[in-house]
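With one protein chain removed, the remaining protein chains of the complex are shown where they sit.
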Amino acid sequence: MIKIEAIFRPERVNAVTDSLVAAGVTGFHYQNITGQGQQQGVEVITGRGSQTATRSAVSKTLLVTIVSNDKKDKVVDAIISSTRTGGIGDGKIFISEVSDIIRVRTGETGEEAI
Amino acid sequence: MDSGHTAWMLTASALVFFMTPGLAFFYGGLVRVKSLVNTIMLSFMTICVVTIVWTLWGYSLAYGPNVTGSPLIEGFIGNLSVLGLEGIRWEPLDSEGSFGGGGVDVLFQMMFAIITPALITGAFVERFKFSTYLIFTIIWITVVYAPVAHWVWGGGWIGADGAGALDFAGGIVIHITAGAAAVAAALLVGKRTNPGLQPNNVPYVILGAAILWFGWFGFNGGSALLADGYAVNAMLVTQISAATAATTWGLIGLFTTGKISGVGVATGAIAGLAAVTPAAGSVNPLGALAIGLGAGAICYFAVELIHRTNLDDALDVFAVHGIGGLWGCIAAGIFAVESIAGDGIKGLIQTGSFEQVWIQAYTAITVLIYTFVITYVILFVLDKIPGLGLRVSESSENQGLDLVEHGEQAEVNDGAN
Partner (left out) sequence: MDSGHTAWMLIATALVFFMTPGLAFFYGGLVRAKNLVNTIMMSFMSIAIVSIVWVLWGYSLAFGTGNAFIGDFSHLGLSGVSFTSSEGDDIPPLLFVAFQMMFAVITPALITGAFAERFKFSTYLIFLVLWSTLVYSPITHWVWASNTLANGTEVNGWLWDLGALDFAGGTVIHINAGMAAVVAALLVGKRRNPGLQSNNVPYVVLGAAILWLGWFGFNAGSAVAANDSAANAFLVTSLAASTAALTWGVISHLKTGKMGAIGVATGAVAGLVAITPAAGAVNAMGSLAIGFGAGFICFFAVEILHKTNMDDALDVFAVHGVGGIWGAIATGIFALESITGGTKGLIEGNVEQVGIQAVGVVATLAYSGIVSLIILFILDKIPGLGLRSSESDEDIGLDLAEHGEQATVQDGAN
């Protein structure tokens, strides 16, 4: 079982969730986040319109899903195909091992609980 | 100078002023959060730009005496005799007590001129270049709003001195012009790359609709230009039509989707308000019920139909204001009753004749076509001017206009701040 965390452009969120469902992923969650990558933040006006500052406050969406190992490539492809524009700021995907999962309602564990 | 009438007209002017900030929140709540500030700014800057234009030359073009000399232009536009409101007299009533031009009406009409271009912005939110919009407003007020206001209220060819169309508070001048311009703008600026599904802030939508409704008492009640029986009737029918249209919209939504949406009911109220606007001086409470019912049903299905076309009128300006205004103008011809509308003015229900309906229809359609064509030309030219252009880049649209155009974000909650 692996955890896939994907950071991508917020305007792609509907495309990503559609492609995940199409790839057979049943559950995921996402949240709005801010941060910075290679584009070095965003320029904002401070005070009353006379100065600007750069804040590491680029809007992104962070989506997290847990899938079985055999779905890894399919899910990664689904995310890439629905988020890649070719420009700086397309985001990143992080993959890590998950040691166990427990479904609260039934107590099932492991892959059965995905 | 009658202090009571002046008191009411000052109050009505303040109420109508407040409608434009209300519209800012109505529209602002409907877009996505990354363009919330931009949407609010479109309305707010309209207040600033139009106030200045109206003072300098707008009022003169709309309400100055008819330009004379050639029969071709007679009744088309006012002359330049009150540029900069020079020598305007505040005394609004002549010795017979009838309205004599100038006076507190200058203030009242200014607020009408302000809200009209602000209404159009709903068509092109989330993708329009802000600097181009400011220039568009100046031109549009000058060549569309001022002439049409002159035709209807300034002694031109549509109003009481001309064809005799009934437009009490601006169904033609405000809602039909805004609706027609919205179609032209939506066509030229094109569809949003990613229109989104949900409004960002439903309470803002309701707050905005409530402020609009509140301000509309000044809009319609004040259009009597006096604190008299007309004003009382206008306020009453305004309330009835808005409430009926909102309820109708809510119920149709309930039957088709099983839910009553806050955004839907708020939109229905606005449709009812737009529809009763031209009729507020000529119909009675029963007529207002009919107008509200019609507005709720017609505008609901107009929104549905237009969503199936390729036109991305983002916040349904044409369906609500254009269609609502058109329905209101026709309905004024149907439901006008002599006891309210005054000597000799009778609608279909009293005379059985389509005469008044026909006057309403052809004047409204003429204005619709005029506005569409001129707005299309203005925007087409602005699009071609280097450095202007109508549409922001695709990356700006994705990033959201708040950061791109204004360097601001609507809400900032992070701890670093």
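Chains here go by letter, A and B, matching the order in which they are written, and residues are numbered from 1 within each.
Going forward, contacts are C-beta pairs under 8 Å (C-beta built on N, C-alpha and C of every residue); 3 or more make two chains touch, one makes a residue touch a chain.
Quick caveat, the model's predicted, so the values are computed rather than measured.
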{"item": "Contact list for the unshown chain, restricted to visible chains", "value": "A, B"}
{"item": "Positions on chain B contacted by the hidden chain, ascending", "value": "1-8, 10-11, 13-14, 17-18, 20-21, 24-25, 28, 36-37, 40-41, 44-45, 47-49, 51-52, 55, 84-85, 90-91, 103-104, 106-107, 110, 130-131, 204, 402, 405-413, 416-417"}
{"item": "Chain not shown, touching residues in chain A", "value": "44-53, 55"}
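Note that only the chains that are shown with their structure count from here on.
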{"item": "Chain A-chain B separation of Cα centroids, rounded to whole Å", "value": "43"}
{"item": "Residues of chain B defined as touching chain A within the complex", "value": "34, 194, 197, 395, 398-400, 403, 406-409, 412, 414, 416"}
{"item": "Chain B contact footprint on chain A (complex, rising order)", "value": "9-11, 14, 34, 42-45, 52, 55, 57, 59, 87"}
